[in-house]
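To start, the structure itself, in structure tokens.
Only a single protein chain was left out; the remaining protein chains are all shown in position.
All chains are identified by letter, namely A and B, in their written order; residue positions are counted from 1 within each chain.
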Amino acid sequence: MIETKNITFSPERLAQVQTLIKRYPEGKQKSAILPILHLAQKDFGWISVEVMDYVAGLLDIQHIEVYEVATFYTMFHVHPVGKNVLEVCRTGPCMLVGSDNIVKYLEQKLNIQDGETTPDGMFTIKTVECLGACGYAPMMQVGEKYHEFLTEEKIDQLLEAFRQNATQL
Amino acid sequence: MSRLKILTEHINKPEITGIEGYIKNGGYRSVEKALKKMQPDEVTEEVKKSGLRGRGGAGFPTGMKWSFIFKGSDKPRYLLCNADESEPGTFKDRLLMEKIPHLLVEGMIVSSFALGVRTAYIYIRGEYMYIMHILQQAIDEAYAKGYLGENVLGSSYSLDLHVHPGGGAYICGEETALIESLEGKRGNPRIKPPFPAVEGLWGCPTIVNNVETICKVPFIINEGGEAYAKIGIGASTGTKLISACGNINKPGVYEIELGVPVEEFIYSDEYCGGIKGGKQLKALVPGGSSVPILPQRLITTTAKGEPRLMSYESLADGGFATGSMLGSGGFIVFDEDQCVVRNTWNFSRFYHHESCGQCSPCREGTGWMEKILHRLEHGHGRMEDIDLLWDVQRKIEGNTICPFGDAAAWPVAAAIRHFRDEFEWHVLQPQEATRRNYGMGRSAEPIEQVTV
Partner (left out) sequence: MPKVTIDNITIDVAPGTTILNAARMIGENVPPAMCYYSKLKGSGGKCRVCLVKVTKSSEQNPRGMPKLVASCCTQIADGMVVENVTSPEVIEARKGVVELLLINHPLDCPVCDQAGECHLQDLSYEHGAATTRYDFGRRTFDKIDIGPYIQLHMTRCILCYRCVYVADQLTNERRHGIINRGDAAEISTYIQNVIDNDFSGNVIDVCPVGALTDKTFRFKSRVWFTKPMNAHRNCDKCSGKVTLWFQGEEVLRVTGRKDNYGEVDEFICNTCRFETKQKSDWVIEGPRRIDTHSVIAQNHLPYELDVVHPQIEAAQ
């Protein structure tokens, strides 16, 4: 068993959770699972078992129901990730305009492979499937933001900015 | 040909994102008109007259879909907007929601009114989180102005509208998977029947419509279904957003009147602006990754020698043997330097990654196809792999719970059908195939009968 850490939302977040639950009819609170998991990932960095059990408690559902959902949807990191997850699209239209080279460049530059995290915990490279930016390719998503028309120079600048800010752009 | 813009006329005005600017440019008139001067069934009637067809990919007549909603019970009814745009090559709904979010809100109000819906949801893919915030802002503004909430504009009609994020799953664009996901479950498509119009969200009658479809409704109500039906060509009425990408000079989203020749769309400066770097056109996927790929010889003219038009009918002309589909409007252009085998492998990897795994042909077959294509692309393929691949896709197509299986099978089938020479070259010249691409091959040659 992994050690249980103190996983609790702030009072503001808890109020937000209640607002979300109210969007669905009474007894259908399970519907709020995806929006709440997004909030949890924002606050706790990744979706650990403790986080999922906490969400199950908030929604009054069985733990396995959260495990089933969180592992189905690829946006949820069920393993620890770096501060900035570089989600690079590699699907057809992006590949046509060079996304393979973008992934290679990132791997070289950060000295890690797809799916790995840098030793300083700053970056994780994660290749993803189509993000709906096909006309503005190649692209990657970091946090909520889309970074499009990527070039090696643009990547250099972005990585530098991420390092400097520590917070996401 | 007229260049009528129904959705995007005002899209570049900065003020259009806010409710004031939107109203100033004629926004929310359809809500006033529908709620004050029309009965719900009259709204549906106008949509039927317009000939509007679902813009998510299947092209099913929207008005007919609405008329299926089960009214025989006192259960609440729901309208869900499918904003789970995930079909590779498709990025049109994103533009609407990002730039002109109130158009979707307006469409949702009028459509909900027509269907007798009191609560509606916009299910947006989780990766579009930043757009969800834009939509939420628009919804908040609409509530403040009295377009949403209790007694909309002082009428007896009340409506709540919410946005709901997905979590990263292409399959949730399938309407029953979307419903499951909205219920807080894994996105496993349901077995139909029952159809959502009878038993959908939480067992209640539910209609699911694509973003672009809903955004067409305000125009239809303002101008009338007949006015809309006059736009376009034949049964392909109105305009369509085409998201163009790949090796073209001007990738982006274009609103076209249906019926524009494909040749004009690719080469005119108004649209794609021709192939990047002056290269040759090799292939086209006209409607998102699921639809059959066309070789050069079948792009601008059909097998009958007629000009190919951007319409449901013309793009499908010739069936699967020599045609394709308008689909979602994800228009992917390939130049002479692209490798069809590599692209087919890439697409099959996508479908393998996105299969929900519920039914066996898709769960097992998509992985198998990807592995065979990976082997072919990386120089370890054998000649019999091509026939094996053909056979595996046939075992998936039509045998699955939802259309995902077909969507995974079609691109593979079409690639083999039209580019078999390129697959064979990968087997015969494995070393060379890892170093360079095949080029045009027989893509531009005149039509001939293909064996498979």
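Everything that follows uses one rule, which is that contacts are C-beta pairs under 8 Å (C-beta built on N, C-alpha and C of every residue); 3 or more make two chains touch, one makes a residue touch a chain.
This one's a predicted model, so the numbers in the text were calculated from it and none came from an experiment.
Considering the entire complex, the omitted chain makes contact with A, B. Which of B:Y143, B:W202 or B:W368 touches the hidden chain is settled by the complete complex: it is B:W368.
Only one of the listed residues, A:E68, A:D100, A:D114 or A:E144, touches the absent chain: A:E68. Only one residue from B:N25, B:S67 or B:N399 touches the chain missing from this view: B:N399. One chain of the complex is left out; on chain A, the residues touching it are 1, 49, 62-65, 67-68, 71-72, 74. For chain B, the residues in touch with the chain missing from this view are 169, 186, 191, 194, 352-361, 363-368, 371, 388, 394-395, 398-401.
The working rule: only the chains that are shown with their structure count from here on.
Between the CA-based centres of chain A and chain B the separation comes to 25 Å, rounded to the whole angstrom. Against chain B, in their complex, chain A makes its touches with residues 23, 25, 28, 30-35, 37-38, 59, 61, 65, 68-69, 72-76, 90-93, 95-97, 128-137, 141, 144-146. Per the touch definition, chain B reaches chain A in the complex via residues 76, 85-91, 94, 119, 121, 125-130, 160, 162, 164-170, 181-187, 202, 243-247, 251-253, 285, 289, 330, 332, 334, 338, 342-343, 346-347, 349-350, 353-354, 356.
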